[in-house]
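Provided herewith is a single structure, encoded as structure tokens, for subsequent inquiry.
One chain of protein is taken out of this complex; the other chains stay put.
For clarity, chains are labelled A and B in written order, and residue numbers in each chain start from 1.
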Amino acid sequence: MSAVDCAIVGGGIVGAALADALSEAGMSVALVEARSIGTGTTACGMGHLVAMDDNAAELALTSWSVSLWRALAEGLPRAVEYDACGTLWLAADAEEMAAVDSKVSNYRAAGVRVEVLDAAALYEAEPALAPGLVGALRVPGDAVVYPPLAARTFALRAQARGARLMTGTPAQALRPGEVVLANGDVLAARHIVLAAGVASPSLCPGLPITPRKGHLLITRRGAPVVKHQLVELGYVKSAHGTEGASVAFNAQPRVTGQLLLGSSRQPGVGTREVEAAILERMLRRAADFLPGLDGMQALRAWTGLRPATPDGLPLLGPHPEQPWLWLACGHEGLGITTATGSARLVADQLLGRSSAIDARPYLPERFLGRTPRQVAHA
Amino acid sequence: MSAPKSEVVTLRINGRVVTVPEGTSVAAALGTGDALVSRADLSGRPRGPLCGMGVCFECRATVDGVPEVLTCLVPCREGQEVVTDA
Partner (left out) sequence: MREACDLVVVGAGPGGLAAACHAAEAGLSVLVLDPQSQPGGQVWRGEARKRENRLARRWLDRFAASGARFRPGARVVAAPEPGLLLVEEGTSSLAVRYGRAVLATGARERFLPFPGWTLPGVLGVSGLQVLVKDGLPVRGKRVVLAGTGPLLLAAAATLHRHGAEVLFIAEQAPAARHWGFALQLWRHPGKLLQGAALAASLVGIPTATDAWVVAAEGEARVERVRLSVRGHEETLPCDYLGAAYGLVPNLELAKLLGCEVASGAVVVDERLETRVKGVHAVGELLGIGGVDQALVTGELVGHVAAGKPVPTGLERSWRAVRTFADQLARHDAPREELRRLATPETLVCRCEDVPLQALDGCRDLREARLYARLGMGACQGRTCGAAAEVLFGWTGEDVRPPCLPARIGSLRLPSPPPHTRAS
């Protein structure tokens, strides 16, 4: 069989979005997925499309990615459940309200529309919240999707342009110009992109990607409880602790009338079982914000493994020591959001196009170069 | 064979007064009307109990203000208020 222009290994949201972008640019593409499209970490994520401002590089990639999603929204099938519900960042005290001010300037500088809500406006917007909150920051441009079908939609679009979807057999080894599958087949490709999420190091030893486990719980269908994706500002503190398990309140309205509750973070934990003690902490935290929580009907709880890098930014670009190998992995807890931007950045580099944002902060050479550059704040 | 010499209980199903032998389940009592209906599906079509044993979730209705009760597992009680959404 003739060589494809590009073989993408891993059919999560990142690989699928890249297949979409490359096939749109006219490249011949093969998407190699061990199981089924969008059923890895992508099937476990909340699907919050969120502009995050922990650092400039994160904000640049997330805010651009959210706007790319918005541009796509119209063409997405209804089952992808794109819902422009916006985000409310909840301030529990004066200290967190003060953090809102710096967020406002960060977002505005990046061109992201925001509004500050005082307590009265917050409770008018979200009457189900516990009393005592002091206000919130509203980011109306944020949205929610159903990640597995979003990934599948990208893959099917690529397929409609001639891309090959090769699902059901994992890649076993990557070599210059070829992908060796577990069944012995060899796929010839001019370029190879590794987008295998948390499994990426197994195909490219030495990648700085480790699992960061998260728990979620969804309720049964019912009358909507909240209207926005709700995130506590304390999340910023807990999300970036690198030691031990942490939980934070994160609640999402689904178009089905369900409430999706998160979340927990367990750095370095790579098992999939639901841990009762972590779930308990997560629910206790959520009940602090939603007093009616204990009376709601839980339908299912599950976990997922975020592919975490030391600085929280993805690896997007050529492997500095193996220039035939490209990386699109390590998206941690933001890969649904940043799939659109990541796909564009990698596609631009592969095609020699210029990009809408500076691609340098995400280059793998920050960790993998023979002469590693100093990393900002790893 | 006659039904056991039982007491009766009176309840209301969607406002309709229904008297049934004691020991009757709420799901069974739903069948005293025109059709054995407990809920509506996502497009509003009527559904009724299927399994009778707490597995299928088709028999759910609001009982004494508690929504989503599996009526096949609940006995009728005097003065009970049952509301179906179909």
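Keep this in mind: contacts are C-beta pairs under 8 Å (C-beta built on N, C-alpha and C of every residue); 3 or more make two chains touch, one makes a residue touch a chain.
All values derive from a computational prediction rather than experimental measurement.
Among the chains on display, the ones the left-out chain touches in the entire complex are A, B.
Considering the full assembly, A:E275 is the residue among A:D20, A:D53, A:E96 or A:E275 that touches the omitted chain. For chain B, the residues touching the absent chain in the complete assembly are 1, 4, 20-21, 23-25, 27-29, 31-32, 34-37, 41-43, 45-58, 60, 66, 68, 70, 72-76.
Not every partner is drawn; the one left out touches chain A at residues 35-36, 38-39, 43, 148-149, 152, 168, 217, 219-221, 244-245, 266, 269, 274-281, 283-284, 287, 293-302.
We adopt the following convention: only the chains that are shown with their structure count from here on.
Taking each chain's centre as the average of its CA atoms, chain A and chain B sit 45 Å apart.
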